[in-house]
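First the structure, then my questions, so here it is.
A single protein chain has been omitted; all remaining protein chains appear in their positions.
Naming follows writing order (A and B), and every chain is counted from residue 1.
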Amino acid sequence: MAVAAPEQRLARLERIWLERPGILGWLTTVDHKRIGLLYFWTTLVFFAAGGTEAMLMRTQLAQADEHVVGPETYDQLLTMHGVTMIFFFIIPMTTGAFGNYLVPLMIGARDMAFPRMNALSFWVFLGAGLFMYSSFLFHQAPDAGWFDYVPLGLKQYDGGLNIDFYALGLIFNSVASTLGAINLVVTIFKLRAPGMSWNRMPLFCFAMLAASLSLIFALPALTADLIFLELQRKLGFHFFDPAHGGSALLWQDLFWIFGHPEVYIIVLPAFGIATSIIPTFARHKMVAFPLVAMAELLVAFIGFGVWAHHMFATGIASTTLVFFAGASMIVVIPSTIQIYAWLMTVNIGTPSFKAPLLFIGGFILFFVVGGLSGIMFAAVPVDQATTDTYFVVAHFHFIIFGAAVFPLLGGIYYWFPKVTGRMYDERLAVISFILTFIGTAVTFFPMHIVGLLGMTRRVYTYDKGLGWDTYNLVETIGGFVIAAGLLLILFNIFWSYRRGEPAGRDPFHGGTLEWTTTSPPPTYNFPVVPTVSSAYPNWDEPDRQEDLRKLERGELVLDAGHETVVSSVNDARFDEVVEMPPESPWPILLAGALTIAFAFLLTSHWFVAGAFLVLTTLMLAGWHSQEPEEA
Amino acid sequence: MTPPRFRRLLPACALVLALSGCGGNQNTLHAVSHPEHEITNVFWVVFGFSCFGFGVIVFLLFLGWWRREKPNLPRGGGERAATGVVLGMGIALPIALLAALFIWSDVFVTQATSAPAKGSTALSIHVIGHQWWWEVRYDGTDVVTANEIHIPVKTRVDVELSTADVIHSFWIPELNRKTDMIPGVHNRQLLIANKPGVYRGQCSEFCGLQHAHMAVEVIAQTRSAYNTWLANQEKPVPASALPGAKIFQQQACSGCHQIRGTPAHGDVGPDLTHFASRSTIAALTMPNTPANLLQWIEHPQQVKPGNLMPDLKLPNADWTALERYLETLR
Partner (left out) sequence: MTATAVRIARPNGWWGMALFVATEATLFGTLVGTWIYLRFENAHWPPPPLPNPPVLTPTLLTLALLTTSIFMQLAWRAAREWRRSRAWTLIAVAFAIQVFYLSWQLHDFVLAVHAFPPRASAFSSVYVTMLGIDHAHVLVGLLLSAWLLVRIATKITRYRLVALQAITFYWHAVNVITAVVLIVTVLPSV
């Protein structure tokens, strides 16, 4: 190769990695950063939809015997709120948006392991989301709760298409989640920068790895359950009715075998964000790094052994009860390890309470409240008294909103300068923190009390005189405070995107690799594939100086083609350079065909649906006829 | 961090205040039975430890807040000490506390609240969940009633729980834990009340449109009051000459409801034999007053949208006649 100046190398990289401009570029993109942004904005829209549903419900519940919405609408709202927040907001936001954008940057790769499959999972996710939400157009949104217990979800008690939208939509969406999870795992296994052995991998990536592995092993239980449900609803099979040898509890067991790991899938990325933000703002490496990494993987693993604690009131045998209660107590330990590791890192470092760390502080408090009430559910008698009341609603909103969404909000501020190249407005950010923090406490804390006072979940209205009125009114007011805080964050994003100060490469002096490259990162991420010798490579000055010298020498610049480095799984030794596929129209076309196939499955037009499935197969063949150039 | 420490304590104080008094009558922590006492004990102990644990976290967080931007303050130990705290507070202490809680609550208290051995109680009742009301049958008698469970005070009652349609969950917060009613499953629960009173409960598994209006009352009475009540309930209805009685038989009413002593033997809706002796209509949706009753029979879909009782078209005079007749079913 001819000797070239660094500028020429960069220009060449720029040319190689350039994608088509305009809308068409976004539709055919395989760039993990653009796909991450597509995920981000799409999931924000779903978040807004789920939030609107929540606010409608809270308005209905603000007073006793309110008539804002009827029971039919209320049931659809409560089901879609749960389905949206879990399947169309948090999972795609964490693994899709944050995972996609950040994992390759943090491990020093130029893209995900399977860029086109990455695009496919986004488009399939979008298709599934639109499929699910189109149900509102027909006033037939899912209405049997997000866990859709049978027999209530069977044709006999729910004759419309409501539950078919739910079952097919979730099967469809799990295609996207599974593909995304496989992609993240292979990326983390194989595309780590040379030298990034397991003990040097950012904890964020450990969290993403644990969440993705959980998805891979948890989703099949849900998929099987939903297939059974649809076979019973559409074709008259028998899985869930005791009259024909089925079992209503089979649905619950399978659902929660998926459903509890799901909880950890939701919070693990949040843990990952916390372990990214805390060392940066405490200016100190994470305390007990290996313990935290193990805890993240362990919590995902133990999470598979606790599902029956969602079923303590079903009358299961007492030995089963005791086993699952014990497992549910054990699963607390990995979380306490992490909480103390975070707090001790803050305390032995020099903390700077900028907005991202404030959100993490709020996260820790809410997570502890939700965790402590969680322990109460591992005490079987207390669980049996409080389950299916607003006490549970309080508990899981502290976990899902307090512990999963707060780090996301902190993470949005933390990586905003990296993604846009501009600083967010700190003062507005602090105000938005105060609003969301107070709002969350005011909305969800009284739910504990009203739950102990006997208010059951999923009631569309309640009677006066049970002592619930004031608490419910307070909760509704709190809900609007949260909404105000979230809108302020959105405003901050838009405002700062246009007016913010230029942020530079590394405004917070973060420790991980994404801060070594420019903001926003170039399409090829890194001029030189970095070489790593610790868990906080951006704090290793000599290594980064060496990268600059490599750019001079043209070493690991890979400017001969559209390439990235593949390394060995355990110790990340340099393995080979592989050609990455270019942008492609196949993912979006394939997702479109699949969406149509699912629409015809919904309406029971089996042959048309089959024809579209054949079409997707042909498309796959077309997709894989494009091969990378032989080196 | 915005909130000063006392703001954080306020909710906890509010909780104690709200729960220690007997505010509503569906209060989990207002125990009127031995099993529920055990449950509340566990709750309060865990709550106490939780406050302590939360306090430690808040302390550590505010310690960090207090030391913000000040690298020169004493460090409070280095990496080793910090790891020590993680090992001690994050692993050892929780394991010890959780093990104790596990043995106490999951081994001992669970037994105290569990269902009685079959046949070990003097009285057993069969409660069947329907969308959206409760059928109550007294074993060994003809008594069938709805949405009202009468029991003698200080007596162990074995409640058998099943469902006629979807999953419901039986829960009387002041008396015991909740137990699901699942198709194909026969669960049981111990019901005991230490003092006479009316204890409200509510279906606590989502069961469809009117899940919100599926409440039930347990009425604990002295032994003699209970016996009187039971004797009255056992009696069929004497023949009635009221015009309402005839309308009831001729119209759709009798297709769904049973009135013992008349030809009406429907088994879709609640048994109405002693309807007028009950205090509420439609599973505690409204008090059983003549005006409410008239409204309910005329416009059931307005009062409780989606319930299985249809809006019938009858002349006004017929509605009043029906209402008068039902009022006589004492």
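Following the convention adopted for this analysis, a residue touches a chain if its C-beta (ideal position, glycine included) is under 8 Å from a C-beta of that chain, and two chains touch if they have at least 3 such contacts.
On a predicted model such as this, the values are computed, not experimentally measured, just so you know.
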Query - Displayed chains contacted by the hidden chain, counting the whole assembly - result: A
Query raised in the report: Among the options A:P6, A:G160 or A:P242, which residue touches the chain absent from this view?
Result: A:P242
Report task. Could you tell me which of A:E7, A:D65, A:E541 or A:E576 touches the chain that is not displayed? Result -> A:E576
Report summary line: Touching the hidden chain, out of A:I227, A:M294, A:V430 or A:A611, is A:I227
Requested in this report: Would you indicate which residue among A:I16, A:L56, A:V69 or A:I216 is in contact with the undisplayed chain?
Outcome: A:I216
Report summary line: Per the touch rule stated above, chain A touches the missing chain via residues 113-114, 117, 178, 181-183, 185-186, 189-191, 216-217, 219-221, 223-225, 227-228, 231-232, 235-239, 242, 244-247, 250, 253-254, 257, 566-569, 573, 575-576, 578, 617, 621, 624, 627-628, 630
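As a working rule, only the chains that are shown with their structure count from here on.
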Report task. Just give me the whole-number Å value for how far the CA centre of chain A lies from that of chain B. Result -> 36
Query - In the complex with chain B, residue positions of chain A that touch it - result: 70-72, 75, 144-145, 149, 151-152, 157, 241-243, 247-249, 282, 287-288, 291, 313-315, 318, 321-322, 325-326, 329-330, 332-333, 336-341, 343-348, 350-353, 358, 361, 364-365, 368-369, 372-373, 375-376, 378-382, 384-389, 433-434, 437-438, 441, 445-446, 448-449, 451-463, 465-468
Report task. Using the touch rule from the top, collect the residues of chain B that touch chain A in their complex. Result -> 1-3, 11, 14-15, 18-19, 23-29, 36, 38-39, 42-43, 46-47, 50, 53-54, 57-58, 60-61, 63-65, 67-71, 75-79, 81-83, 85-87, 89-91, 94-95, 98-99, 101-102, 105-107, 109-114, 131, 165-167, 169, 171, 173, 177-180, 182-185, 187, 200, 202-212, 215, 284, 305-306
